[in-house]
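In this view, the complex is presented without one of its protein chains, the others remaining in place.
Chain nomenclature is as follows: A, B, C, D and E, assigned in order of appearance, with residue numbering initiated at 1 for each chain independently.
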Amino acid sequence: MENKIRRVAWTTLILLTAFSFWPSLAAAAEAKLNAGNTAWILTSTALVLFMTIPGLALFYGGLVRSKNVLSVLMQCFSITCLVSILWLAYAYSLAFSSGNAFVGGLSKAFFNGVSFGSMTGDIPETVFAMFQLTFAIITPALIIGAFAERMKFSAMFLFTGIWLTVIYAPVAHWVWGGGWLGSMGALDFAGGTVVHINSGVSALVCAIVLGKRHGFPEQPPSPHNLTMTVTGASMLWVGWFGFNAGSALAADGAAGMAMLVTHMSSAAAALTWMFIEWSKFGKPSALGIVTGAVAGLVGITPASGFVGPIGGLVIGVVTGFVCFNAVGIIKRKFQIDDSLDVFPVHGVGGMVGALLTGVFVSSGLGGVGLAEGVSMGSQVGIQIVSIIATAVYAGAGSFIILKIVDAMVGLRASAEDEQVGLDPSQHNESGYEI
Amino acid sequence: MENKIRRVAWTTLILLTAFSFWPSLAAAAEAKLNAGNTAWILTSTALVLFMTIPGLALFYGGLVRSKNVLSVLMQCFSITCLVSILWLAYAYSLAFSSGNAFVGGLSKAFFNGVSFGSMTGDIPETVFAMFQLTFAIITPALIIGAFAERMKFSAMFLFTGIWLTVIYAPVAHWVWGGGWLGSMGALDFAGGTVVHINSGVSALVCAIVLGKRHGFPEQPPSPHNLTMTVTGASMLWVGWFGFNAGSALAADGAAGMAMLVTHMSSAAAALTWMFIEWSKFGKPSALGIVTGAVAGLVGITPASGFVGPIGGLVIGVVTGFVCFNAVGIIKRKFQIDDSLDVFPVHGVGGMVGALLTGVFVSSGLGGVGLAEGVSMGSQVGIQIVSIIATAVYAGAGSFIILKIVDAMVGLRASAEDEQVGLDPSQHNESGYEI
Amino acid sequence: MENKIRRVAWTTLILLTAFSFWPSLAAAAEAKLNAGNTAWILTSTALVLFMTIPGLALFYGGLVRSKNVLSVLMQCFSITCLVSILWLAYAYSLAFSSGNAFVGGLSKAFFNGVSFGSMTGDIPETVFAMFQLTFAIITPALIIGAFAERMKFSAMFLFTGIWLTVIYAPVAHWVWGGGWLGSMGALDFAGGTVVHINSGVSALVCAIVLGKRHGFPEQPPSPHNLTMTVTGASMLWVGWFGFNAGSALAADGAAGMAMLVTHMSSAAAALTWMFIEWSKFGKPSALGIVTGAVAGLVGITPASGFVGPIGGLVIGVVTGFVCFNAVGIIKRKFQIDDSLDVFPVHGVGGMVGALLTGVFVSSGLGGVGLAEGVSMGSQVGIQIVSIIATAVYAGAGSFIILKIVDAMVGLRASAEDEQVGLDPSQHNESGYEI
Amino acid sequence: MKKIIAIIKPFKLDEVKEALGAIGVAGMTVTEVKGFGRQKGHTELYRGSEYVVDFLPKIRIEILAESEKVDAIAETIIKAANTGKIGDGKIIIMPVEDVLRIRTGERGKDAI
Amino acid sequence: MKKIIAIIKPFKLDEVKEALGAIGVAGMTVTEVKGFGRQKGHTELYRGSEYVVDFLPKIRIEILAESEKVDAIAETIIKAANTGKIGDGKIIIMPVEDVLRIRTGERGKDAI
Partner (left out) sequence: MKKIIAIIKPFKLDEVKEALGAIGVAGMTVTEVKGFGRQKGHTELYRGSEYVVDFLPKIRIEILAESEKVDAIAETIIKAANTGKIGDGKIIIMPVEDVLRIRTGERGKDAI
């Protein structure tokens, strides 16, 4: 039984890769549409879009001061729009059409050849492309947490456009589009490298290049509305079911197990964070528990289709613990003003998860099992290569993009604009008039 | 391939019409239930209800002053309840049971004959009826934006009940229930005429008949909570996936393409609006981008199952551009106090979309293709007829209903009630005590 | 036709019971996976989790004073996490594995034997277990409304853990896991007894044992943000589609009818509450209509898969009416400070629904029909037994648990902590800094 | 130099502001406050019960003015804010020892 | 005619209001403010770090009263608002030159 499932999982992976390589062929084959699987991926697409707008927008928006809340919401929303149009124009093609080991081609630019009848596996290609788009949206949206409250809107917009093109699309191709990491056997079920390490490391570089906010680190952080943040975190959790269980591209046992381990990892990481705070400060906080939950969701992302319940539990506990400490190290030790802790939560959490995926995929630990002839050691090795490759590429690439954007329009809002707030200074608006 | 899809789309349309005409027969035929399709329409129903409560309620609620926020939420919520009960009692029957070209009959009043086993195509009739109900809910709920901050609750409630009965149910029948517009070949996949033109024109009439709010247009508008509005707009976007892709009544390639073009139109219209503001005022606003997104969603609604990616893109850009200008014309040129711009966004957006559907349905432009023997010119002609018919019927009908309701209970809250706010004056409550 | 459906419904019930009894056997049988059904239950799981976080959290959070809002959100969130881990560890096993008539065994502790390929009926067991987990989460989360604004976080946390173990898991086993109530023929489609009576009666006991808040009943209640409450109620409504229609464990006619009657009951109860207020006080309130809607959702829960549209309508009206009066009786007559009215809405609403299920299940009234050889009288008798058994067990059990927790850590926050607010005193945080 | 505090009904703010502008009052500082007085609080509904809420939302306007303008200002406010109904509010006139403009350091009436 | 300003802890508002009502104080105006003083701000948690928040929420009550009632009012407030712990707040007594009732135009003590 387990064996069969493992085979199914691997076959899916291979098929997916194959379809991405020879998409016209795939369409030609006219695999029979599975309405159940299609229904679930349509739903998952809605869930993952929901993660960014309004989920992430609220999660982040509540953490900034009220004079900057609209700027955060606006950044999430405009990234959603911009990435969608670029996806249509060429980014989907770069990520998922046939190309080389590094990047896809332009054969599907402007969704050329993607018609009502095109299929990816047993779901319509339109559904696959939309589902993947929601991942391409949330990844740059995660980065904005690093430069919140001080980046110019124009710079953010330019950065996102370039970043999607030269960082996201290739990295997605490496792992899921038939590129070298996938071929090497790197396991990333739902985006530990592509989404979280990618955005987390880029975020760190952004935070360093943009520099600290006025008042950091003397002034205490002042989240203006934690109810908004808890609401956003809850939406992220629910939406993540689509993110991870949707990545099975089917409504089956793999999807079910992915949802289960996703949920358990989140719960475990949240409680881990809560108990650390409780024992360290005598009180557990709402922001703490939701941050832990998000960390747990990040950690399980690469592993979600590969590990069993115990794997989910352990990954949650470990990610919660490591991310808790990472936040402190970045903020207090290195005094880097990664405003909303994107690197310690997404970057570090993604790395922990990618590593542990190599361990808990083992059937002895309840996972689907390692591929034929691959030892745990070599799988972990492959995972490390994929972590390093993604981190280096994203980090160096983001640095160069930031320099280019700086030269073009300037990265930072003026000191006065920052002090008055980005809402009035960048958008001529204010969040509240209550 | 394209041909096959086109045939499927048309057959679906015809079948749908047929089933509405002879529902008992349809039930008798006992088409085999497709669980995948049913799963997707169950989900879509949840998504579309989510659009009204809380989506639209928040979108609108954030735009009014805080003393009126609960009145907006309450109106959305009570419309949801009232329309549901009327739907059960007779409105579903009027819209979707066998009748004449103008309106259905009462054979399904109180869901007579709708049992656990009744089918509409390959989904349960209960699911079809629930899905359609969520459309009947959001349509009058859209109208409240026109008379926000000044209409009596009792008048709003009465107006909605009568409007649903004599405007919505017949117009839905015309287009989707076997009525004359559908028979004529008018294309309205998900409600450009039935939902958006219908509500938009009625809204305009409401705004004119009720007259301006105290202080219009001298006082600047004062949205009390734009974070609420952005949240609501995000929910509308996500929910619209159910609205448009659900209108395929299946989890298939048509649904996938509908979701794709819906998303692209929204993104394109949002960016269009943003860039107009940016170039005109030097700054893009959060309210602007979300308003553009909603306009794009409206524009693609009638076209969603008929056009391809490029159609979606173009419809988005055009709708964004036209609606941006329409808002200014209504508000500044004609000085009509359509409080939350229902007509320029939904009415005008729906008209643009309905028109362009007749163009981009063409297979040459990536659509499913025009029906056999129908030229683009004649299809556009049919679309124009459907726009005019709906607009005239909704406009004249709404005017008469308003006059009747005015005679019965009076339309406007007293000047003092308006000044104090509708929350305390109509509901003995206040939104915030923070 | 009706007959067939009735058979299907009963068979489902029986199968479900059977599968719970002999799960390994069920897995061995390897029923063919139905992707459509699986898609819908995956979706339903997301919807029901969404009910607790953020739905219920916002619904409750808006009703407390702003100094306590995070404590409510935090309680909902931490219950979600705690219950999930206990579910994984042993609670799923206690509720749904083979055992005796009173409680299941530990054969599935730590999801032992629940693998990628395990099935429950035609959906993966992981999906079934996750779906059921979301019910186990919301039930104790409902209780917190009773002791809001005054219970220590530590006490709440301990109480929840013990309560889940000794109250929820057994009662779920009684009804759905192969226990004595299910065997007796008690009808509870989606949790009238297991969820609502169970939590409602426990809530009442909590309110009594903890005692009144400072200022009750002289000080008027002061919900700090009714927009939050209306938002939460809307999310509850939408999520409840997953709760009730998901309980069909399939995307079929039973699910469709369950969604329909759920919606109609909610709408009917909401309007009932609204009209009572309107006639009694001259004005209908937003809080009133949403409270009515929730009452209607509670009332239909046990009945949802068994009754037809008219049953839904009547159950809604009756529940709305009874709950309205119950709130007054508890608060003003008995002066019990059940802060957010958990007992009168969930306890009483659940009882009304459980009773009426025995009536409207009758095929003469549009239901699926009584089981062979069972008269309406005897079915109502069985329903009464299940109500009393659940109420007595939950009430007495909760009382004992509270006494134990009191001895361990003390139940109530100190008077000063209560006055300052639970947010600063329990969590070192404050909700808003606007 | 005096300070005039006016406590008015919220919806009268715009009218008062305009009326003051018309007589050349260039500046003011406004605070949202809650008022308690003879005007009875409104009733609020809460799940089938009515409660009286004591406090009413009011607007507090603070105006610095030269002594000789005080009467005109008070009169103007009364005219603009008056509805004739209980709860219209109060005007308070208080002595001020000095005023400074932060931007320039100017003192006294030059600072207003 | 005096103006009394009391800065108190928020949860004491109801008690103060009632106590003042008992001695016949019919009206007051209340503002939510943030206080800074000897009472140390509380610590807040933020993702694994503790921060001290300087400002504490306080309630500011403004009461107009005839001069002879001032002492009784101050005493009443002290009694009702006192917890004995640091941060209980202050009472400030200030001179007032005149008071007007907007509704009637009445001046002086008739206006209170």
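Convention: a residue touches a chain if its C-beta (ideal position, glycine included) is under 8 Å from a C-beta of that chain, and two chains touch if they have at least 3 such contacts.
Small disclaimer: the values here were computed from a predicted structure and weren't measured.
Here is the thing to keep in mind: the chain we left out touches A, B, D, E in the whole complex.
The missing chain, though absent from the display, is touched by one residue of D:Met28, D:Val53 or D:Ala72; that residue is D:Met28. In the complete complex, the residue from B:Gly246, B:Gly288, B:Pro302 or B:Gly395 that touches the missing chain is B:Gly288.
Between the chain not shown and the residues A:Ser107, A:Ser183 or A:Gln219, the one that touches is A:Gln219. When you scan A:Gly185, A:Gly328, A:Gly381 or A:Pro424 for touch with the missing chain, the hit is A:Pro424. Across the interface with the omitted chain, chain B contributes residues 220-221, 223, 276-277, 280-281, 283, 285, 287-288, 291, 324-325, 327-328, 331-332, 341. Residues 215, 219, 419-420, 424, 427-430 are the ones on chain A that touch the missing chain.
Listed here are the chain D residues that touch the chain not shown: 3, 17, 26-31, 62, 64, 94-103, 105, 111-112.
We take it that only the chains that are shown with their structure count from here on.
Shared contact partners of chain B and chain C comprise A, D.
Under the contact definition, chain A and chain D share the contacting chains B, C, E. Put simply, the chain farthest from chain B by mean CA position is E.
Shared residue numbers account for under half of those found at the interface formed by chain A and chain B, and the copies are therefore classed as meeting with different residues. Inter-chain centre distance (chain B to chain D, centres taken as mean C-alpha positions): 45 Å.
One inter-chain figure worth recording: chain D and chain E are separated by 18 Å, centre to centre, where each centre is the mean of the chain's CA atoms.
Of all residues in chain B, those that touch two or more other chains are 34-37, 39-40, 43, 251, 427-430, 432, 434. Multi-chain contact residues, meaning those touching two or more other chains, occur in chain E at positions 44-45, 50.
Contact between chains, using the touch rule, shows up for A-B, A-C, A-E, B-C, B-D, C-D, C-E, D-E.
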